[in-house]
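Note that one protein chain is taken out, while the other chains of the complex remain in position.
Then we have subunit A:
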Amino acid sequence: MDPCNCIEPQWPADELLMKYQYISDFFIALAYFSIPLELIYFVKKSAVFPYRWVLVQFGAFIVLCGATHLINLWTFGMHSRTVAVVMTTAKALTAAVSCATALMLVHIIPDLLSVKTRELFLKNKAAELDREMGLIRTQEETGRHVRMLTHEIRSTLDRHTILKTTLVELGRTLALEECALWMPTRTGLELQLSYTLRQHNPVGYTVPIHLPVINQVFSSNRAVKISPNSPVARLRPFAGKYVPGEVVAVRVPLLHLSNFQINDWPELSTKRYALMVLMLPSDSARQWHVHELELVEVVADQVAVALSHAAILEESMRARDLLMEQNVALDLARREAETAIRARNDFLAVMNHEMRTPMHAIIALSSLLQETELSPEQRLMVEMILKSSNLLATLINDVLDLSRLEDGSLQLEKGTFNLHSVFKEVFNLIKPVASVNKLLVTLNLASDMPVYAVGDEKRLMQTILNVSGNAIKFSKEGSISIAAFVIKSESLREYRNAEFFPVPSDGHFYLCVQVKDMGSGISPQDIPKLFTKFTQTQPLATRNSGGSGLGLAICKRFVNLMDGHIWIESEGLGKGCTASFIVKLGFPERHNETKLLFVPKVQANHVQTNFAGLKVLVLDDNGVSRSVTKGLLMHLGCNVTTVGSSDECIRVVSQEHKVVFMDVSMDCYEVASHIRERFGKRHERPLVVALTGNTDKATKENCIRFGLDGVILKPVSVDKMRNVLAELLEHRVLFEAM
């Protein structure tokens, strides 16, 4: 034992303490060495560890600490200088690393802490997303249910099936205990239980519609929770001790066809609603979830649509059935009407003939009788017979006319006629009758009224006569005025009404005729009846003249056929009346083409037989024909010149010749044109007439084209020639006026 200068421990080495220190150091070293091993092991295992270099640093720190403690083991006893150096190195290193580690930790620990925060945040987020996922899933589920329900509901157009299906499907989807539908009654004041899920025959419960709970449901389009005790929810007899499930009610709009406007969506204010009530199972502690309520609302809307479709379909089916029925009925009616018309026409045709024959006999014989010697009494009697039979004949004619008018088989005969002369004739016809009744008749024709017009002369005259006749018939005193004027295009509009729509046009004009009288007048309520057949406005006893009541009806038909309108105005009984009618007439064509004169039927009455000295020219190259024609004309007294060629004709013809007869085989067309050019105006030049044996159209057309005044077919008899000359000479006068 060397005495050493080292400091001796203060107390003698306590073996036990030393031992414990020794062991502790050993274990510390062990632990410190194993920590990095563990770290490495686990880090190796983990995939992600961002701070490897931290680990290295930490590992170094730990290892050095462990080394220090390990080396400490040798320093308990005597140790050499190497050990001390090693110890010191170790300690120094350890110190360095520790400080470095300490410094580094200042940076690392906040990071590590924030990692933790982020982890927490992410966990929360994940939880939230899970929740949302759950929500979406339920919604999607709901949507699926709705689609399925809608599909079921809309797959049928039958109202009952729709409603039943709705209830069934809803009940299934939502696992309901009871589902009920209350429909408004016809009066709209009550709701009636129409369909339920469980009970198959709902007894007709009704509740008044104006309950507060119902109003509450109807006022919003959401599903509303209502109390299970409300009258609409009390569907089952109260069985005692169960807790009823929650009840929800929703309104179902009942849309009507009339609610759909083209331009805007249906207003929901003036609507009828049905009430759908849904009850959760009792004793289940289930509650209505939001998504379930939404499902219910959507379904209610869909049901409304489906119901309206069904209603529209029902409506259209009904309309179609109705139309078909009507169609069948109309067809039958039409056939019956046709049969009736045919029967009537046959009857009329037969009766017409049958009636006319004896009528004819009566009239003819009575007029003959009038001619014979009769005593005054007999004469009076015969006159009465004649008068009555004339009336009867007129009646028969009227009836036949009217039936033809109604059939539409009557057609107007259009022709050019002298309008002024029509009125004059009417005037002349009624003047004697009027003067017998001491009535003054005045005729007033407007100055702008055309002289000639195109229309049905006979029927126009008939109408004017009828109207004027009525005026005379129903006037006992005073005067009758007949006025006619043309309505100017500007004033046409004043005459328009529901039935009459005059349209101004170039070739036509509207003639208005007004007959005013100061007679017995007509009361306003009788005016509409005037134009209907067979009605009389006065009792039979006061009628002092004939009249079947058909006259005005026929006039109305004629006037309508002439695109016109007839009406009567009267201030009242005793104040006279004004009958007016408007008819559409055409303007006559104004061109120089003459009307070709084919030899007309024999007119026995007014044939001029004296053609004395009438200068005529005959052109024919056939000598025989020439002398025959000459003989013919000379026999009738004409002064005849004959020529054998067209040149000669042109040389010889002069203004003095009134007519030139030419055989058509000559160049008669050129001669005709020459004559026309040379002599100009029609009333001064000779008339040119062709004689031909041809009856074909080409000849006639050529004659018209070259402006000949007539064509005669050979052979010509004396009578024929006489008539031809008469027509030519007479109608020349007519041509002049054009």
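Worth a mention:
Assume a contact is a pair of C-beta atoms (placed from the backbone, for glycine too) under 8 Å apart; a residue touches a chain by one contact, two chains touch by 3 or more; residues count from 1.
Methods note: contacts and distances are computed from a predicted model.
Set against the options "Response regulatory domain-containing protein", "Transmembrane channel-like protein", "Histidine-containing phosphotransfer protein" or "Polycomb group protein FIE1", the UniProt name belonging to the omitted chain is "Histidine-containing phosphotransfer protein". Checked against the full complex, the candidates A:Gln462, A:Ser625 or A:Asn702 give a single residue touching the omitted chain, namely A:Ser625. Check A:Ser80, A:Thr117 or A:Ser717 against the missing chain and you find that the one touching it is A:Ser717. Although one chain is not drawn, its touching partners on subunit A can still be listed: residues 621-625, 627-628, 631-632, 634-635, 663, 665, 693, 714-715, 717-718.
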